[in-house]
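As you look at this complex, bear in mind that one protein chain is not there, while each of the others sits in place.
Up next, chain A:
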């Protein structure tokens, strides 16, 4: 698993990349009550707002970590947004994508570097 400064995690398996938010990010958000996912098959650019996530308190956006195509979304989150708090780095992944330029992931952090980043 690799991590971004936007508090997202990516798991790279072959050319399929699963994306979610970190435990730290889920804690900061508080109780998640609504998740709006992108459509399968959409092409996204790095930093596009692809997911809307709302806690009791406020709405936040999840950005595409890299350029690519969304190939699958986690529909279970729509019915059960609280999964984001229960298992952010497991069952509550947001989407899977294919990268157009895998080198965009070169600067992402490993677990140790991310832990240091969040202090």
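The rule is short, and it goes like this: a contact is a pair of C-beta atoms (placed from the backbone, for glycine too) under 8 Å apart; a residue touches a chain by one contact, two chains touch by 3 or more; residues count from 1.
Following the convention adopted for this analysis, contacts and distances are computed from a predicted model.
Q: What name does the UniProt record list for the absent chain among "NADH-quinone oxidoreductase subunit H", "Response regulator", "aminomethyltransferase" or "Radical SAM protein"?
A: Its UniProt record gives the name "aminomethyltransferase".
Q: I'm checking contacts with the chain that's been left out. Which of A:30, A:75 or A:90 qualifies?
A: A:30
Q: In the complete complex, which positions of chain A touch the hidden chain?
A: On the side of chain A, residues 30-31, 33-34, 36, 52, 54-59, 78, 81, 85 touch the unshown chain.
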